[in-house]
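Note that one protein chain of the assembly has been removed; the remaining protein chains are unaltered in position.
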Amino acid sequence: MATNTSWTRRHIISLADFSAIEYDIVLQTANSFREVLSRKVKKVPALQGQVVANLFFEPSTRTRSSFELAAKRLSADTLNFAASTSSLTKGETILDTAKTYLAMGTNLMVIRHRDAGVPGAIATEMDRLDARVGVLNAGDGQHEHPSQALLDLFTICLLLDPDRPRLDLLADKKIAIVGDILHSRVARSNIWSLTAATGAELHLAGPPTLLPKLFAPMGDGRPGKLFLHWELEPALEGADFVMTLRLQKERMTQHLLPSLREYHNLFGITRDRLQLCQPDVKVLHPGPVNRGVEISSDLMDDPHLSLISQQVTSGVAVRMALLYLMGGGKNA
Amino acid sequence: MATNTSWTRRHIISLADFSAIEYDIVLQTANSFREVLSRKVKKVPALQGQVVANLFFEPSTRTRSSFELAAKRLSADTLNFAASTSSLTKGETILDTAKTYLAMGTNLMVIRHRDAGVPGAIATEMDRLDARVGVLNAGDGQHEHPSQALLDLFTICLLLDPDRPRLDLLADKKIAIVGDILHSRVARSNIWSLTAATGAELHLAGPPTLLPKLFAPMGDGRPGKLFLHWELEPALEGADFVMTLRLQKERMTQHLLPSLREYHNLFGITRDRLQLCQPDVKVLHPGPVNRGVEISSDLMDDPHLSLISQQVTSGVAVRMALLYLMGGGKNA
Partner (left out) sequence: MATNTSWTRRHIISLADFSAIEYDIVLQTANSFREVLSRKVKKVPALQGQVVANLFFEPSTRTRSSFELAAKRLSADTLNFAASTSSLTKGETILDTAKTYLAMGTNLMVIRHRDAGVPGAIATEMDRLDARVGVLNAGDGQHEHPSQALLDLFTICLLLDPDRPRLDLLADKKIAIVGDILHSRVARSNIWSLTAATGAELHLAGPPTLLPKLFAPMGDGRPGKLFLHWELEPALEGADFVMTLRLQKERMTQHLLPSLREYHNLFGITRDRLQLCQPDVKVLHPGPVNRGVEISSDLMDDPHLSLISQQVTSGVAVRMALLYLMGGGKNA
């Protein structure tokens, strides 16, 4: 694995200002780790002796496991922080918790928090302290979830060219994101990545309560084009990739939706509805899935149509790449 | 450690169809790992780069720690799944959770669930997907707990011949299992293993509410003989080994038992009662123990009579053997 001299970003908080070169470095690096993961011994000593702390102030299993595995496969030592048993219940501030992990010798912090902005605030504080630590946003409120969007991008580009996944493969593609865009940090990060390539078309679809017009300005001045739809059909028509989002059941009690059945009828992705798309359309979902709500159960399980399993596999390679680039940048 | 060319089983879900050869391979392999554990550096690189995921949908500390340590001593990377903080609370199905861990690159899944059949269903699904992953049942409802029964067998055979623990050492032995057989997955797995040797006698004893006659058919056609008793004495008489089972206190509220004291008076194992057994009788218990209920406190602590501590030690060696055989079989 050659050192990436062009990687200069210490923290990964948002994809809003990611450059095309950065996307391509992530895609290439993830692809070389994908090769590592196909070996019998799936480990490299890249981060040996470094400490990756998973600070999950919001509980999670799958994302935490994915980062933990990525870190272990880079031979890092990992520390897991569980919010429920933590000093937070003793009144310590989040910044003080982060500083404690810094002082213990943490090199990379992977942070999830239910409030938008927390990983960014920690990164800012770390820089103010001149701390040589990288902060990776693993999901902050309804703001962003960059590693998820990067693994989605990697999954898509890998399908288009397994030898050389790169951003410009999106150039003539139409991608739809369907569902609860308003509350989705996954969608927000994907809006940045999937409009980063010239000629790409990203279509958002959802009911007006879950897709307000405020998303339109995110497309201003982007290389790709952004479209909003309050109906499913125009988004699916001719699409190459369809990403459905998890629908959280509390949206019902918040009166944003009449019922799960109604939602499924209007915006659920089914085999039938995919007839509107390109013949070789593929479906993505960030997981965990509510089967029969945002996606029909048989569609989810169809390996010819669903990329859900590949997304999870890509996740480990992409997170290895991110930790490696952040860790390597630090030592450069 | 030579490769076991005769081991072909990918999953370990139940001991119902375990062959004598399989028992002997497990016993021999565990014995060579016992030797490893006596060294100063207690690790072997057998599963380096492989991932063992402990999916404990039902919380556990001792069994999970035992598997985690076994995996680490084989140099595997481990992932722990805690049901309480998991996507399950977000509506994801158990099969989807397992598939997520598969897609991350898990090689071996150690699964505990409060419902019988879950590990088996996951194994079936993994095979249907043609996934090269092994599933080990670490306890499913009241069904089975194979690794516990195998460590019990190893503990017994090791005492009988430390150089060559093997199934046929049970040939002329009488073993009693006492207590809440009905609700015990440990007992169910042990019924299969302890009747696997020709000439072995397995005696079950418990009150009728906890030992219904439905267990009798499990002895049909087995090499060893199975007996049921609603009183303690005939089971203990001349026994070489006595295994007591944990009595869960909720059995009282379910009106299956009058009181803990009554239970102890009728079926509790004490030093006095062991007078009925062979002079060199030994006592086993799968833990955790309710002292003074199923076993008297002084008996539990007597190293001349109790094998409880050896069972825990054997557990790590046996689990190393199982993970090794499943992992090696996969690569063969």
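Going by the order they are written in, the chains are A and B; count residues from 1 in each one.
Rule of thumb we're sticking to: a residue touches a chain if its C-beta (ideal position, glycine included) is under 8 Å from a C-beta of that chain, and two chains touch if they have at least 3 such contacts.
Computed from a predicted structure; not experimentally measured.
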Contact partner of the left-out chain, one of B:37, B:129 or B:159: B:37
Residue of B:69, B:160 or B:252 in touch with the missing chain, whole complex considered: B:69
Which of B:124, B:209 or B:290 contacts the chain that the document leaves out: B:290
Which residue of A:48, A:275 or A:297 touches the chain not shown here: A:48
Positions on chain A contacted by the hidden chain, ascending: 48-51, 53, 77, 79, 81-82, 85-87, 90-93, 96-97, 99-105, 331
Interface residues of chain B (partner: the chain not displayed): 37, 39-43, 59-62, 65-66, 68-69, 72-73, 82, 84, 246, 248-249, 287-291, 309-313, 315-316
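Basically, only the chains that are shown with their structure count from here on.
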Angular offset of chain A relative to chain B [C-alpha, multiple of 5 degrees]: 120
CA centroid of chain A to CA centroid of chain B, Å: 41
